[in-house]
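Note that one protein chain is taken out, while the other chains of the complex remain in position.
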Amino acid sequence: MNDAAVVPNSRRLAPTSLLAPSVTMLLLWMIVPLAMTLWFSIQHYNLLAPGRHAFAGLANYVELLTHRALWIAMGNTLLLLGLILATTVTFGTAFAVLLNAEFPGRQVCRSLVIAPFFVMPTVSALIWKNMLMNPVFGLFPWFTRSLGIGSIEYFSRAPLLSIVAIVSWEWVPFAVLILLPALQSLNPEQVEAARLDGAHGFAIFRHIQLPHLLRPMVVVAMIEMIFLLSLFAEIYVTTGGGPGLASTNLAYLIFREAFFAWDVGLASAGGVLAIILANVASLFLMRMVGRNLQDAR
Amino acid sequence: MNRSSKITWAVALLGWAIALAMFFPIGWMFLTSFKPEIVAVSTPPTIVFSPTLENYSAVLRRADYIAFARHSVAVALGATVLALLLAIPGAYSMAFHPTKRTRDILVWMMSTKMLPAVGVLVPIYLLWRDLHLLDTIFGLIVIDGLSVLPIVVWMLFSFFQEIPSVILEAARMDGATLFGELLRIVVPISGPGILATALLSIILCWNEAFWSLNLTTVKAATLTVFTASFSSPEGLFWAKLSAASTLSIAPILVFGWMSQRQMVRGLSFGGVK
Partner (left out) sequence: MATIELRNVKKSFGVQQIIQGIDLKIADREFVALVGPSGSGKSTLLRMIAGLEEVSEGALLIDGVPVEHVPPAKRGLAMVFQSYALYPQMTVAENMGFNLRLAGVPKSTRDEKVRAVARVLEMEALLQRKPRQLSGGQMQRVAIGRAMTRQPKAFLLDEPLSNLDAGLQAQMRLELVRLHQELNTTMIYVTHDQLEAMTMADRIVVLNNGRIEQSGTPLELYHHPATVFVAGFIGAPKMNFLQSEVAIVTPREVTLTLLDGGSLAVPVPRRKLAEGENVTLGVRPEDIVVDPEGEFPGQIEIIEHLGAWSFLHVRMGRGTKVVAVAPGDRPSRAGDRLRLRLLRQRLHLFDKSGMAIEDPIPGGGL
């Protein structure tokens, strides 16, 4: 942090007023919709039945929590989160270590690896759905058929895993984007000292590079979690949540309730649950991280 | 010597294999956009063909594509400008006049992003409906701008922090007012950082799908909506879809490549240099 110079009276007002606009806007952005969601969640409010607006208490929550669909969706949400985080962090680290090595053309390789992150999620989904995984025209089935293994309908047989594949492809580059520079910022003298102490290859990775990467890995995990809990576009474009509920996550479920069933009350209750889930997940992650960071010291 | 050069070759091979594998889907789509439709859907897939620009011209002739592209540009730029206008003073205040509260405020700002968008989908939809902001560019700009605001603030904050406060004191001694300090010193010095932040914001807004899909239909729909509408394949138009998709992602890809280093500096909150 910069040393805080005490500011003469004439300027003391200014910093607060500078901060005010952004803070106010975010406050409004958070509080107003949040309050509305909470309010709606305890109402019977269906846009298809506009007259029958009534107080519902916890009825929506009860309905939701007893509905099989909610639990499936929550499970899917956590499953998606866990699998994608695991995949992206693992492969991200591996790729970062690889790209950290000196070899001809590695800058170009880095740009190529990073590219998927900048692609629109809808386009990513389309590429995978139509060009790669499409049972008739897609490349993957063509490839496996030529090998004689036959092909499967990815989105019907393994909808969740297909989505994990797509989203991981999109986010591994993000992990590389953060982890590679972190790796490069490692003091080369540390590595040299380790070499002199007799460490090679994997030992260097385990004892020098990995601890150094722990903090950026946490950054990656936290940012990914923020975006992945609301994963939506890829499901919308590929499976539409199906078959059945197999690839429906909480975000898609709420979307369905809000726009297909027009049940505002139910959808709002779902929203509240999504918020609770988000907070629980982040607490869990922080605790896990906290423990790991302790060990690393 | 021999062993290490063999290792370098193995590493190089692996590196290139992975890079090409990761880029493959994009590259393949790019290739397909130059194929005539019939070639595009043929199996086995062809690599050698005579390229054509007919797909691109077909896409660019479509009025709705042009409209959607315009909307994407408007929303991305508008939201970015909004976010910057709100964020620059805020980040300045936190970087150069920090208080005990500053750390807390920053964490709180990031925590607002933890609020899953879906959690407020319903009220926002209803609110927007009542405010007549549904399917408007302005409505989308406000949402995207606020969504991206915490990230913009955080990135600007970390860039501003790199400016030694002594320089601002020197400016104060030289007679600069608060506004003058901002304009003449902070902004020019952190120019590249502000640019990278703006680029990241543009990228995030351009690629934003959740709110675009839910809050717009025709009049303000962006390219994300356009591409999503083709989720059910309809046979003989993949080459054109590839062309449209390539056009949709090309500028962002270029932006991303151009600014990758600067973006990382800001995103990792100084934890990574």
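For reference, chains read A and B in written order, and residue numbers begin at 1 within each chain.
By definition in this document, contacts are C-beta pairs under 8 Å (C-beta built on N, C-alpha and C of every residue); 3 or more make two chains touch, one makes a residue touch a chain.
Because the structure is predicted, anything quoted here is derived from the model rather than measured.
Trainee: For the chain not shown, which residue from B:Leu13, B:Ile66 or B:Val166 touches it across the whole complex?
Mentor: Residue touching the absent chain, from the options given: B:Val166.
Trainee: Among B:Ile26, B:Ala69, B:Ala83 or B:Ile185, choose the residue that contacts the chain missing from this document, as touch is defined above.
Mentor: Hidden-chain contact among the options goes to B:Ile185.
Trainee: So which bits of subunit B touch the chain we can't see?
Mentor: Per the touch rule, subunit B residues meeting the hidden chain are 164, 166-167, 169-176, 180, 185, 188-189, 191.
Simple rule for what comes next: only the chains that are shown with their structure count from here on.
Trainee: Nearest whole angstrom, what separates the Cα centre of subunit A from the Cα centre of subunit B?
Mentor: Taking the average C-alpha coordinate of subunit A and of subunit B, the gap between them is 16 Å.
Trainee: Can you tell me which positions in subunit A touch subunit B when the two form their complex?
Mentor: My answer: residues 1-5, 7, 11, 14-16, 18-19, 21-23, 25-26, 29-30, 32-34, 36-37, 40, 95, 98-99, 101-106, 108-132, 134, 136-137, 139, 142, 146, 169, 172-173, 177-178, 181-182, 185, 215-216, 219, 223, 226, 229-230, 232-233, 236-238, 240, 250-251, 254-255, 258-259, 264, 267-268, 270-272, 274-275, 277-279, 282.
Trainee: Which residues of subunit B touch subunit A once you look at their complex with the stated criterion?
Mentor: Residues in contact with subunit A: 8, 11-12, 14-16, 18-20, 22-23, 25-26, 28-29, 32, 41, 43-45, 85-87, 89-90, 92-99, 105, 109, 112-127, 146, 149-150, 153, 161, 163-165, 169, 178, 203, 206-207, 209-210, 213-214, 223-225, 227-228, 230-231, 233, 238, 241-242, 245, 248-249, 252-253, 255-257, 260-261, 263-265, 267-269, 271-273.
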